[in-house]
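Pasting in a structure now, in structure tokens, and then I'll have a few things to ask.
Apart from one protein chain that is not included, each protein chain of the complex appears where it belongs.
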Amino acid sequence: MKRQSKPKVAFFDFTDCEGCQLQFANMGTALLELTELIEIVNFREIMSEAGEDYDIAIVEGSITTDNDIARIKAIREKAKILVALGACAATGGINGIKNRSSLDLAKQRVYGDKAGQINTIKVMPLDAVVKVDYYILNCPAYIPEIIAVLKAMLLGKPYPLPNYPVCAECKMNENVCRYEKDQECMGPVTRGGCNSWCINKGNRCYGCRGLVDNPAVDAAKDILQKYGLKTEDILNSFTLYNDSQGAKYDQEFK
Amino acid sequence: MLDREILLEKMRTTPYLPMKAKIIEAQMVTSKEKFFRIQLENKINLGHTPGQFVMVSIFGFEEAPISVCSSPSDKGYFELTVRSVGVFTDRLHKLEKGDLVGIRGPFGRGFPIDNMFGYDVMIVAGGLGIVPLRSLIRYIMSNRNDFGNVQILLGFKSSKELLFEEENKEWMKRAEIKFNCTIDRADSEWKGNVGLITTLIPGVDINPARTYAVVVGPPIMYKFVIRELLKKNIPDHQIIVSLERRMRCGLGKCGHCQVEGVYVCQSGPVFTFNDLRKFKGECHEKAV
Partner (left out) sequence: MKYAILKKSDLNHWLKHLKDRAKLYAVRKKENLFVFRPVKEVQDVCLDYIPTILPPKKYYFPQKEKLIKFSVQPFKTAKAIDKFEDFILFGVHTCDIAGMQCMDVVFREVPEDPNYLNRKDKMTIIGIECLKYCDQYANCTSMGNHVPRGGYDLMMVDLGDKLIIHINSEKGEKLVTGLDYIKEATQGQMDLLESTREEKKKIFKEEFTGPLTKVYDTFDKSFVSSVWKDVGRKCVACGNCTAVCPTCYCFDTQDELDLSLNEGIRYRIWNSCQMDDFAKVAGREDFRKGRDNRQKHRYYRKFKYPVDKFNRYFCTGCGRCTRACMAEISLVETVNSLLREEKK
């Protein structure tokens, strides 16, 4: 499809490790092909100059300060389309662990006697503050999914989050089930779409993509218990990446 | 080759390959529904039975099952009326006259028009249910002397959702067809009946043994309408319904449209109430 003018894309980051932007930069030839369709105006991982004018904001990281709230609102205001890139932005990600304790305790732990000077709030995914048009899940973002989401975006098509568990893809990849090897795995309740990336590589699933819409939490807990996990460990497994979605899942977890 | 043979051959050799088709007319008919007139490549006639559906393809957006709303007696094209409810239909709504789509089909079993010859016909349509039934009504109109008394009962949520308004007026005018329309909630623009479609049924005058009742509407409507029809003593096998399911392949394979042991895309979407009774539990429309 020939386009008159390419949409301008800018990258922003909040509380994160910038690993997802790095994934983007590591896309290889697909990145070159993508630049036929979009113009990247602000991406500090691969360019030094930053443009101020953009149509599409690709945002990494979670919201953790009052300043973040103001900043993401300003970005949203300017962008026609806002894409949450990676677990921190899309679901709160691992930063959400902070929400397990009170803010004061968290500050104390990290900053000791300087805790009083620190402004910090509960960790939130972007959509707790602004409307998000597209989600790219995973920690770090999974390159084929980045491409799939961008293609959908450029076609003007929604990209509904996959609503099947990681197991569905894992079995198609004919992996030996982690439970078969007596390891616990979050695959059965975690949103698929990553092509069981971790398990393919011999790891287990940590649930970085968040839970499926309707997770069978009780059945999953039974399974984890059967494999010898204590309630607290189970809770930790479930919430490692999902604590900032507490409101959504609290009832089922706790 | 006859058009029918061409389509059968395609179904036999390349059932997943859509045929090229052109939108020759497109217009919004309510705030949510759009009407399309579509011509298959080489002006092949679709040759469907009223009640059958086609799979419409937009490349990049997959496919969706859509009921045909024109009659097989409308030659050289067929018509669809589509509500925008999801990714695919939103995209379809963006298409205009001159745009191309892919078509597979027609699929499934339509209304049993041959069995209905010589019978009285009572058509009960709720909301979008009028879409496949328009095909039947138009068929009956052009083969009027094959059927006995014909009456049409239409129900819509509000006057804004009324479909095929011009044709409704035409149907209303035809003396040999009884026509009745109601809306669920009164509004200032509406001069006709107000109330659920079920309220129209007790008053109709029918000879139950000689009547086919054909009912299409949202899943929730069936049990209430069927209850009224049974009160009128219409036999189970003369109550005809059409089920909405997630048809995906159209070939009775992919499993999405299955109700118990039955693939709706092949064995349906049209069933008799007698068929529904055989389902043990899963069928939403069965409950009476």
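Order of writing sets the labels: A and B. Residues in every chain begin at 1.
Heads up, the rule we're going with is that a residue touches a chain if its C-beta (ideal position, glycine included) is under 8 Å from a C-beta of that chain, and two chains touch if they have at least 3 such contacts.
Note that the coordinates shown come from a computational prediction; the quantities given were computed from them, not determined experimentally.
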| item | value |
| --- | --- |
| Which displayed chains the hidden chain touches across the whole complex | A, B |
| Residue among B:Pro15, B:Pro112, B:Pro208 or B:Pro235 touching the omitted chain | B:Pro15 |
| Residue, one of A:Val189, A:Cys208 or A:Ile234, that touches the chain absent here | A:Val189 |
| Sole residue of B:Val131, B:Ala213 or B:Val259 that reaches the chain not shown, by the stated touch rule | B:Val259 |
| Touch list for chain A against the chain that is not drawn | 1, 30, 33-34, 36-37, 147-148, 151, 154-155, 163-165, 167-168, 171-172, 174-177, 179-181, 187-189, 212-214, 216, 218-220, 222-223, 226 |
| Positions on chain B contacted by the hidden chain, ascending | 11-18, 20, 59-64, 85-86, 88-89, 100, 102, 219, 244-246, 248-249, 251-256, 258-261, 280-282, 284 |
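Convention: only the chains that are shown with their structure count from here on.
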| item | value |
| --- | --- |
| Inter-chain centre distance, chain A versus chain B - centres from mean C-alpha coordinates, in Å | 43 |
| Chain B-facing residues of chain A, complex | 155, 157-158, 160 |
| Residue ranges of chain B in contact with chain A within the complex | 60-61, 87, 91 |
